[in-house]
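Working notes, beginning with the structure itself.
Only one protein chain is missing; all other protein chains are in place.
Here is chain A:
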Amino acid sequence: MRAFTQALAGILVAGALATPVFAQELKIMAPAAPGGGWDQTARSLQQALQTEGLAKGVQVNNVPGAGGSIGIAQFVNQSKGDPNALMVGGYVMVGALIANNSPVKLDQVTPIARLTGEYEAIVVPTSSTIKTIGDLVAQLKADPGTVSWGGGSAGGTDHITVGLIAKAAGVDPTKINYIPFSGGGEALAAIVGGKVTAGISGYGEFEGQVKAGKLRVLAVSAPERLAGVDAPTLKEAGINVEVQNWRAIWAAPGITPEQKASLISTFEKLHGSKSWKDTLAAKGWSDTFLAGDTFGGYVTKEVEQTTAVLKDIGLAK
């Protein structure tokens, strides 16, 4: 028993161990379970910050639940004024906070920087009769119910993008037939297996299957074509939609302007570092760095736009 307890304690503290001295001791909350995108972002930051000596030690803790709603509530309550407390989050949180009617909002935390982003891809199985995004939109216009879209959880980035596409194509967004799946694997299997008309998710989810010739990319939600992806943007196809599933880092509420500036400068240094560039390359994340108040303004706009879409598709009041 003792050996087990010790081994376990060893695993639990392993992440917390670090070299001593001057730089800050940071705490990053990933408001999601281990393994997901936010958790991976938090752990990659931990590694890069420590390698670059930008922080003395970095602790990551997971507070899973309801698309980040639980985590942000705990963060705002427990970390107020703590200059070492950080929280990872992203676009999914914007939608989740609105849909869950969360009492805590994103304007209560201090924006530090947007770090990475991923664009959405719309795919069909290679065997599908739908060849182009035009074909898909034509079918959507003719009878929206016959197009079943397989993607992530209700009210998430994928669902919002489908809502935006419908709106841009002049189709009633409440008529879309969106089929949410909980795990990436299950959605992918349903899409590859032809159980739904089309699939929508971050391009990274589909990359392996696209390269293996099982899926065809119809369009991406980026402002311009993505390198290595043989598909037009939605805008090129005449659908004025641009969506980025971004991930970012926030600090606690109630910190001083100097503390905020110091954290922003830490992340600017991190952004320029080799460790971070290597991480981005290894994980296949796009660099969409945007710091401080510019990022804060961006979040405000995203919240407004998302609230409108969620109302249109009937997920928010």
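General remarks:
To be clear about the criterion, a residue touches a chain if its C-beta (ideal position, glycine included) is under 8 Å from a C-beta of that chain, and two chains touch if they have at least 3 such contacts; residues count from 1.
Simple rule for what comes next: contacts and distances are computed from a predicted model.
Between the listed names "Aminomethyltransferase", "Heme lyase CcmF/NrfE family subunit", "Tripartite tricarboxylate transporter permease" or "SUF system FeS cluster assembly SufBD core domain-containing protein", the UniProt record for the complex's undisplayed chain reads "Tripartite tricarboxylate transporter permease". If you put the hidden chain back, the residue from A:Ser148, A:Thr288 or A:Thr307 that touches it is A:Ser148. Shown as candidates are A:Leu26, A:Met93, A:Ile122 or A:Val192; the residue that touches the absent chain is A:Val192. Among A:Gln46, A:Ser201 or A:Asn245, only A:Gln46 touches the chain that is left out of the view.
Along chain A, the points of touch with the absent chain fall at residues 3-4, 7-8, 11-12, 14-15, 33-35, 39-40, 43-44, 46-47, 61, 63-66, 69-70, 73, 99-100, 102, 145-146, 148, 153-155, 159, 177, 179-186, 188-190, 192-193, 195-196, 207-209, 211-212, 214, 282-284, 315.
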